[in-house]
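Read through the structure below, which is laid out as C-alpha cells, and then see the notes.
Here the complex is missing one protein chain, while the rest keep their positions.
Chains here go by letter, A, B and C, matching the order in which they are written, and residues are numbered from 1 within each.
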Amino acid sequence: MRWPDKATLYTVIFGTETPAGRRFDIILIVVILLSISVLFIDSIASVRAHYGGVLYWLEWGFTVLFTLEYAVRVYCAKKRLGYVRSFYGIVDILAVLPTYLAVLLPGASLLLMIRLLRVMRIFRVMKLVRYADEEQILWRSLKQSRRKITVFFSSLFILVTLFGSLLYAVEGPEYGFTSIPVSIYWAVVTITTVGFGDITPQTPLGQAIATLTMLLGYAIIAVPTGIITAHLGREIQRHRDQRRCPQCDKSGHEEDADFCKYCGGELEEPHPPTGQ
Amino acid sequence: MRWPDKATLYTVIFGTETPAGRRFDIILIVVILLSISVLFIDSIASVRAHYGGVLYWLEWGFTVLFTLEYAVRVYCAKKRLGYVRSFYGIVDILAVLPTYLAVLLPGASLLLMIRLLRVMRIFRVMKLVRYADEEQILWRSLKQSRRKITVFFSSLFILVTLFGSLLYAVEGPEYGFTSIPVSIYWAVVTITTVGFGDITPQTPLGQAIATLTMLLGYAIIAVPTGIITAHLGREIQRHRDQRRCPQCDKSGHEEDADFCKYCGGELEEPHPPTGQ
Amino acid sequence: MRWPDKATLYTVIFGTETPAGRRFDIILIVVILLSISVLFIDSIASVRAHYGGVLYWLEWGFTVLFTLEYAVRVYCAKKRLGYVRSFYGIVDILAVLPTYLAVLLPGASLLLMIRLLRVMRIFRVMKLVRYADEEQILWRSLKQSRRKITVFFSSLFILVTLFGSLLYAVEGPEYGFTSIPVSIYWAVVTITTVGFGDITPQTPLGQAIATLTMLLGYAIIAVPTGIITAHLGREIQRHRDQRRCPQCDKSGHEEDADFCKYCGGELEEPHPPTGQ
Partner (left out) sequence: MRWPDKATLYTVIFGTETPAGRRFDIILIVVILLSISVLFIDSIASVRAHYGGVLYWLEWGFTVLFTLEYAVRVYCAKKRLGYVRSFYGIVDILAVLPTYLAVLLPGASLLLMIRLLRVMRIFRVMKLVRYADEEQILWRSLKQSRRKITVFFSSLFILVTLFGSLLYAVEGPEYGFTSIPVSIYWAVVTITTVGFGDITPQTPLGQAIATLTMLLGYAIIAVPTGIITAHLGREIQRHRDQRRCPQCDKSGHEEDADFCKYCGGELEEPHPPTGQ
C-alpha cells in the first residue's frame, strides 16, 4: 500500500461525500464513542479498582490515536490555520490535551468529556443521508416561535421566583427551604413536574401554595407544546408546497412520494427551501 | 359432539373471520390473562405462603392446556414448519417451556412472562373490528416523523451525557453521583421529568445546573409532541381524503359518516389507504 | 310570604331556565361545597380535637337541610318515581343517608364524600351559559379518537407489564420490588413520569432498564397529545363551519363573532351541531 497523497487524505478525512470519507467518519465516531465508554466505566469505583491499569493504558492509546489524527488533519488541511481555528479544530485539540495535562494535574482527565462534542460530527455524516431537511424544519420552527418562547420563559422566570420566595416565607429554613435560591430551585423542580421530593412543603399553607404551583405548571406545559406544534405544522406544509415536479412544475406532493401525482414524472429528493 | 376435522380446526384456531374463530381467540386471550394473573399473585410472598400449592397446580394446569393447544396448532396448521418457525409459533412454544424447565432450574418460571407476548394476538382480533385504520394512521405518522425523531434522540443523548458528566464532576460520589453512568441515569430521570429523587444535587452549583437541565427537559418535551401531532394531523386529513363515495366518487367525508354527504349513498367502512 | 304552589316549586328547584331556578342551583352548589368543606376540615386531627363538636352539629344541620330538600324534590317532582330512580335522585338520597347510618356505624360518615357528585349539577347550570358547545367539542373529539386511544392503552398495558416483570426479575424483593404487581405499579409511576421515588432501581442493570422505560414514557406521552390535538383541531373547524348567518346563510365565522362578516346581520349564539 502506497502512502496516500495530501489531496486523497483530505477527501477521506475531511470529506463526507465519498464512500471512503463516510467510512472514515463512521469509524471515527465509533472510536470516539469507545474512548468515552472507557471514561464512563473508569468512573465506577469497583471497576477502577480491578481494571484501572488496563483502562489507563486504553485511555493513553486513544489519546495517541487522536493526536496522530489531529496531526494528519493539520497536515492535509487546505487552510491549516483555518482548520486549527475552526470549531472542530479547537474541539479536536481539546479532546487530547487533558490526558497530557493529567500527568501534571490529576483531576484534568474529567475534561476528556469534551470528546463528546466530537460526536457532533455524526450530524455532518447524517446530513448527507437526507437529514438536512428535518433539521431545517425543526430549526425554522424554533426560530419562528423564538419570540413566543421568550415571552413564555420570562413569565416562567417571574412565576418561579414569586412562588419560590412565597414558599421561603411560608415554610422557612426548618422545612428545607433554607434560602431563596434553594426555594427557587424547588419551584423549578415543581413547575416542570420533575418533583424530586428532596424538599417538600410540610405546612398546610405551604402545601396549598404548592398545589397552585403544580396546577399552573400542568397548565402552562401546554403553551410551549402548542407553540412548537402550530409552527411545525406550518413549516411542514410550507416545505411540501416548495417541492415541485420538474416536469409539470406542480407542488403539494407527500413527503414520501417519489413520483409526481399529476404527471407521473420522477420527483427529486426533497431539498432545503431555496434562499435559505 | 363429533371430533372436528383438520380444516374446521384450522378455521377456528388460526382464523379470526368466523364467529367461532373470534370466540376461540377471545377465550384464549382470557385464559392467557388468567395464567399471567396466577404468575402475578404467585410473586407476592404472603400469597405464596398460603396458596403456593394451589397456584403451583394451576400453573401446571395452564401449561398442560397451552401444550395441548400448541400440539393441535401444529397438527392442523397448513404449513407445519411455517407455523413452528413463525413469530407466534416461537412465542407459543416459549410460553410453555419454562414450566417444564423449572423442574430442573427453579428460577426458570419467571420466563413465563413471555406469555404476555401471546396477548398481542388481541391486536389481530381487534384488527377485524375497525382498528386496522387507526394502527395504520399511528404507524404511518411514526414512520414519516422517523427522521425528526432520530435527530431528536441523538440530541437528547448528547444533552443527557453532557449534563450527567457535568454533575458527576460538580457533585461527585459523596452526594450520590457515584459514577458517570449513574449520573447519566440521574440526567435521564431529570430531563424526562420523572424525578425519582433517589439522587439529587446538594451543592448550589449542582442545583443551578439541575435547574437548567429541568428547564431544558420542560422545553424539549414539546418537540416530539409537536412532531407527532403535526404528522398525525396530516395523516388524518389524507386518510379522510381517500375515502370516496362509491356512487358519486366524492371524498372528504367525516370519519364517523355512514352516508355520503353529497348524494346520500351508503359509504363503505373506512379501509387502509390502497398501495400500502 | 305565601307558601309557593307545586308548579312554582318545580320550576325553582328542578328548572335552570328562570332566574329564580338558577339562583336556587347556585345557592345549592355553595351549600354543598360548604358541607364538603366541613368534612374536609373534620378529617384534620388537630381541628377535630378542638372543634369536633361544632363540626358534628354543622354536619347534622347540612344533613337535615338536604333531607328537607330531598323531601320537597320528591313532593314537587312531575314523576315522583322517575326522580327517585334517576341518577340525581339516587345521588341526592345517598348524600344524606351516611349521617343517619353513622349513628349505628361510626365509619359511615366517610361515605358523605358522595355529596361531591351533587356538585356535578354545576355543569347543568353552566350548560345554559354557553358551555354546552365546549363540552360537545371535547366530547366528540374524545369519541372520535376512542379507537386510537384504545390501541394506545393496550400497548401501554403490555409495556408496563413487561418492564415491571423485567425489573422484578432484575432487582428482586431486596431492593423494594417485592412482587410483580408492585413492580408494575413502579413501571406505571415511571412511564407516566410521576416518579414518586418510593421504589427505585439500585443495580446497574435495573437502572439501565429504567432509563429505557423513562425514554419510552417520554416519547409516547406525545402520542395521546397528538391524537387529541389533531381531532380537536378538526372538531373546532367543523363546529365553526356549522354556524351560519340567519340572513345570508354563509358560514365560517370566528367563534367570538357576534355579527356576520359578510352581511352584518346579527349572529345567533353558537349551538351544538344539529343531529347530534
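Following the convention adopted for this analysis, a contact is a pair of C-beta atoms (placed from the backbone, for glycine too) under 8 Å apart; a residue touches a chain by one contact, two chains touch by 3 or more.
It should be emphasised that the depicted structure is a prediction, and the values quoted were computed from it without experimental measurement.
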item	value
Residue among A:P4, A:G52 or A:P204 touching the omitted chain	A:P204
Absent-chain interface as seen on chain B, which is shown	193-197, 225, 229
Residues belonging to chain C that touch the chain removed from view	36, 39-41, 43-45, 110, 113, 116, 119-120, 122-123, 126, 130-131, 133-135, 137-138, 141, 149, 153, 156, 181-182, 184-185, 188-189, 192-198, 221, 224-225, 227-229, 231-233, 236, 254-256
Interface residues of chain A (partner: the chain not displayed)	144, 147-148, 150-152, 154, 158, 161-162, 165-166, 168-169, 173, 178-181, 184, 190, 193-197, 200, 204, 207-208, 210-211, 214-215, 217-219, 221-223, 225-227, 229-231, 233-234, 238
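Rule of thumb we're sticking to: only the chains that are shown with their structure count from here on.
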item	value
Centroid distance [mean C-alpha coordinates] between chain B and chain A, Å	29
Mean-CA-position distance for chain C and chain A (Å)	41
Residues of chain A touching at least two other chains	193-197, 225, 229
